[in-house]
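One structure is given below, encoded as structure tokens.
One chain of protein is taken out of this complex; the other chains stay put.
Lettered A and B in written order, each chain numbered from 1.
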Amino acid sequence: MNNIKPGQVSRLHTRLDRSLLSRDKYKLFLMALPFLALAFVFSYLPLYGWIYAFYDYRPGIPLKDSEYMGFYWFTSMFSNDVRRQEIVRVLTNTFAMSGLSLLTSVLPVAFAIFLTEIRSTFFKRMVQTLTTLPNFISWVLVYSFAFMLFSVDNGFLNNVLLNLGLIDRPMNILASDSNTWLAMTLWSVWKTLGWSAIMYIAAITGIDQELYEAAKVDGAGRFRLMWHITVPGIMPTFFVLLLLSIANFINNGFEQFYVFQNAINMGRIEVLDLYVYNIGMMNSNFSFSTAVSLLKSIVSIVLLFAANHLSKLFRGENII
Amino acid sequence: MVEKKEKLGIFQILNYSGFALFTLLCIFPFYYLFINTISNNDLSSRGLVLFYPIDVHFTNYMDVFKLPGLGLAAFVSLSRTVIGTALTVFASAFLGYLFTKNEMWGRKFWYRFLMISMYFNAGLIPWYLTMLNLGLVNNFLAYILPAIVSPFFIILVKTFIEATPISLQESAQIDGAGYVVIFAKIILPLSMPILATIAIFAAVGQWNSFTDTLFLVTDQKLFSLQFILYRYMNEATSLAQLMKQMSGSANMDLANMATPTSIRTTVSMVVVTPILLVYPFFQRFFVKGIMIGAVKG
């Protein structure tokens, strides 16, 4: 994809002899080493804590005095029919919402591409800045705003619809189970769209302007420029982010779902993270939550390499 | 980007109005929250402030600015944001560049070593004990060190650099430039857009972060602004917590001390403002596309 001219490469290889290259390879590694050490200390060292997943660990009590539980915390989730049904339900929700968020992950790309088509710099900057605002409002406040809009008692929407005579009874939108998945996806798109687009805007900025000039000389129109230069230019970034979100397929986080959950929509809103929070955190069972996060780490890493493998098969390159 | 003077075609009209509409959708909640913070608290708590402020006052903001220790906390937050962001951006740029070098010893392995760590979560207690053993409890460095190496940013930089023509680096190498020189002279200016992105992400992350303060800091000299605000927002709202924990004897007088929404909202406003002020500054890195030719020349 990069425009490497064959001539240059061969010229380079004649200039650099093998010994220099092998000295370079350790030098490069040594330059990276301090940072790798940091990563090791902060990300790998604490992993010894995974051993808690096999005990009934209580903070403060040394491990040797704690009861050894084997794989109890891993299997207890599946130990009877009711639980298995629960897990199936929770995973269905998780997959549905992750699937929807994968589908909507093209939206920031489109947002960035179309935004660069805006010619007024002022307008462009305004849009860019103001659309990031929702990203900074906590989910708790988003909910209180949603409640203001959609509540039955004095909700803005109900008031308007009643006044217009479009409905004769107020609707209880927040306590409804229709389209929960979609509604949650829309909230999250609204909240993150402007913010995620920043990465793509940066990627577009990185595209060589000469390419556009050259294509325009060839008489290409706006959409052809978009399709043949801009889109390929940001594809690498898109695929990398796609890969990361595939690996995050079972991690939806729980905050959003936590504030929006209620008895009526519980059946569909409860994703894995919320489920674990609801049953694990209430009574602070650390061994159980460690077991779940261990499982999740393994699934994520498997997904990461699987997706990478697919990318290699279809696009001929590794992403990681 | 399109320099040919066009007439305002149907595409542009749709494009402008589409963005205008979405922007409105994004601002309105914010506007709504804002007018509630400056309206009569009694009216706003009863949901009577909808489109325009009523009985404008600024006592909510005054109350926030009168919080004891706010000045020092702001200084702590500012320091961690500036220092943390600078180091994170540097480390991400440098590592991102190093990982584009195929000749690096064990490149693939080390790159994956970093990527995988994104999906590890050892849990709170082991993390805390590690930090404690490293001496990072009640220590300013706890805000900085763990954030320096961030795999997500590294992967962004690496992808970005790989999309730029390799020819630039090669010609410099032929001129005898080493890695560090190429990094400083070619890679850094070339990756400005992505570095600006990372800077924004990292700075916002640092500015908004308070969980590290929650668990790692008890010395009030090191409280961050976010922590002070968080504490202010949550004083006496842990009531629900108490109700769940304790059977019956919970002291219910607390209920009347619960923080009103107006205060929570005010705090969010205070938190966002600095970000909004700084963000446009970074935007100049996005407005113009870079001319590879110019760098080359």
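Annotations
Methods note: a residue touches a chain if its C-beta (ideal position, glycine included) is under 8 Å from a C-beta of that chain, and two chains touch if they have at least 3 such contacts.
Just so we're on the same page, contacts and distances are computed from a predicted model.
Its UniProt record calls the unshown chain "Extracellular solute-binding protein", which is the correct pick from "Aminomethyltransferase", "Acyl-CoA dehydrogenase", "Extracellular solute-binding protein" or "Cytochrome c oxidase subunit 2". Check A:L161, A:I279 or A:I301 against the missing chain and you find that the one touching it is A:I279. Touch with the chain omitted from the figure is made, among B:I27, B:L50, B:A177 or B:L276, by B:A177. The residue touching the chain not shown here, chosen from A:V82, A:V217 or A:L313, is A:V82. Interface note for the absent chain: among A:N172, A:Q209 or A:S245, the touching residue is A:N172.
Only one residue in the set B:I125, B:L168 or B:L188 touches the chain that does not appear here, and it is B:I125.
Considering the complete assembly, chain B touches the hidden chain via residues 42, 45-48, 68-69, 124-125, 128-129, 132, 134-141, 145, 176-181, 211, 214-215, 218-220, 223, 230-231, 234-236, 238-249, 252-258, 260-261. By the touch rule set out above, chain A reaches the unshown chain at residues 30-31, 34, 37, 56, 58-62, 76, 80-83, 86, 144, 147, 151-154, 170, 172, 174-175, 262-264, 266, 278-288.
Rule of thumb we're sticking to: only the chains that are shown with their structure count from here on.
Distance from the chain A centre to the chain B centre is 16 Å, each centre being the mean of its Cα atoms.
The part of chain A that touches chain B in the complex is made up of residues 1-5, 8-9, 11-12, 15-16, 21, 24-29, 31-32, 35-36, 38-39, 41-50, 52, 59, 114-119, 121, 123-134, 136-138, 140-142, 144-145, 148, 154, 156, 190, 193-194, 198-199, 201-210, 212, 216, 222, 225, 233, 236-237, 240, 244, 247-248, 282, 286, 289-290, 293, 296-297, 300-301, 304, 320. On chain B, the positions that touch chain A within their shared complex are 1-2, 4, 11-12, 15-16, 18-20, 22-23, 25-27, 29-30, 32-33, 47, 50, 91, 94-95, 98-99, 101, 103-107, 110-127, 129-130, 134, 145-146, 148-149, 151-152, 155-156, 159-160, 162-167, 170-171, 173-174, 179, 190-191, 193-194, 196-197, 200-201, 204, 208, 244, 261, 264-265, 268, 271-272, 275-276, 279-280, 283, 285-293.
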